[in-house]
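Complex shown without one protein chain; remaining protein chains in place.
Showing subunit A:
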Amino acid sequence: MTDLLVLHTLRCMGFTDLERIAEAAGLDTSDAESRLIDLAVEGLVTRTPGAFGGWGLTDAGKAADARLVATELDDAGARDAVGVAFEAFLLLNPELLDLCTAWHMRPVDGVSELNDHSDAAYDGRVLARFVDLDQRAAAVCAALTVALPRFGRYRGRLTGALDLAKSGKLEHLADTTTSYHNVWFQLHEDLLVTLGIPR
């Protein structure tokens, strides 16, 4: 039987390395690796060597994942609830992207320039709005988790990124592969794939 946990985690991350897959799926790396190898034997994932290498899905893997998550969704009777939560997510998404943009760029005299992070007060205000948005996002994550428990992992990953940012490692807002933005983006992808909505 196809390992949907690892397959779907990788589908939503896109293309990444073993450690990050394991972390996102909540597995230790050796377990995650053996599961990936099984999926590779099935022809659903492949590992690309080289400097920009990593694990990714094959076309067959994408098709299998789409089929399996649709079945999972309907078996759980969760299509309507996930759809409603997705609408709520979409209300928050522009604000999250605004905040990521505010983190990177700052309008000065009406002109948008790179934020050089020399103004701690400005960066602090951006962080405060991430925290505020996260409180509203928590309700969306909770609703999703009730509908389909596997969505619960996103809450922990988002909180983890935000806690790092709050502790002073502000690059975890939008600059790292495990940043709040990146996890948010994977959640967005997950919702689209789960509901079968083309991007």
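Going forward, a residue touches a chain if its C-beta (ideal position, glycine included) is under 8 Å from a C-beta of that chain, and two chains touch if they have at least 3 such contacts; residues count from 1.
One rule holds for everything that comes next: contacts and distances are computed from a predicted model.
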Practice item. Could you check which of "PEP/pyruvate-binding domain-containing protein", "ABC transporter permease", "Cobalt transport protein CbiN" or "Phosphoribosylformylglycinamidine synthase subunit PurQ" matches the UniProt name for the chain that's left out? Key: "PEP/pyruvate-binding domain-containing protein"
Review point. Per the definition of touch given earlier, which of A:86, A:154 or A:185 contacts the omitted chain?
Key: A:185
Practice item. Can you work out which residue in A:37, A:60, A:90 or A:197 touches the chain that's missing from view? Key: A:90
Revision key, fill the gap. Hidden partner sits against subunit A at residues 12-16, 48, 50-54, 56-57, 90-95, 97-102, 104-105, 107-114, 122, 125-126, 128-129, 132-133, 136, 174-177, 179, 181, 185-186, 189, 199
